[in-house]
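Reading through the structure tokens given below for one structure.
Moving on to chain A:
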Amino acid sequence: MARVVIDQQLCKGCQLCAVVCPPGVLAFSLKLNSAGYHPAVLADDGRCTSCTACALVCPDVAITVYRPEAGAR
Partner candidate 1 sequence: MKQVFARPTVLRDVPTHYCPGCTHGIAHRLVAEVIDELGIRGRTVGVASVGCSVFVYDYLDVDFQQAAHGRAPAVATGIKRMLPDRVVFTYQGDGDLAAIGAAEILHAANRGERITVVFINNAIYGMTGGQMAPTTLLGMRTTTTPLGRDAAQAGYPLRVLELLAPLPGVAYAARAALSSPAHIHKAKRAVRRAFQTQLDGRGFSIVELLSTCPVGWGLTPIEAMRWLDAEMIPVFPLGELKAPGTGDGGATT
Partner candidate 2 sequence: MMTPALMKGNEAIAESALRAGVRAYFGYPITPQSELPEYMARRLPEHGGVFLQAESEVAAINMVFGAAGAGVRALISTSGPGFSLMQEGLSYLVGSEVPCVVVDMMRGGPGLGNVAPAQGDYFQATKSAGHGDGRLLVLAPASVQEACDLTLLAFDLADRYRNPVAILGDGLLGQMMEQVVLPDPVTSLRDVTWATTGAGDGPARVITSINLEPEALEAHNRHLQEKYRRAQQEVRWESYRVDDAGVVVVAYGIAARIARTAVDRARARGIDAGLLRPVTLFPFPSRAVAEAAGRARAVLVAELSAGQMVEDVRLAVEGRAPVRFYGRCGGVVFTPPELLEQIERVAAEARSS
């Protein structure tokens, strides 16, 4: 399961998440969602640290963040 899940219909493609992401692992879908936006997607789950910066700044609360349980990677 991915560390960051972005609701593709709530996202308005404002790009704030991508600019605050420290490892820069967020990108934007080439597809349009039902509201006509290019929603954000997690491009590199491997370098995501679940820091929640993206979720904090998302005005549409489109992002849910997970962290592996202690012991797992």
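In this text, contacts are C-beta pairs under 8 Å (C-beta built on N, C-alpha and C of every residue); 3 or more make two chains touch, one makes a residue touch a chain; residues count from 1.
The candidates were selected such that all candidates are chains of the complex that A comes from, given by their letters.
The structure presented is a predicted model; accordingly, all values stated were derived computationally and were not measured.
A.B. asks: If you apply the contact cut-off given up top, which option from 1 or 2 ends up touching chain A in the complex?
C.D. replies: Candidate in contact with chain A: 1, the rest do not touch it.
A.B. asks: Which chain A residues qualify as touching candidate 1 in the complex?
C.D. replies: Chain A residues touching candidate 1: 1, 3, 9-10, 12-16, 19-20, 35, 37, 50, 52-53, 55-61, 63-69.
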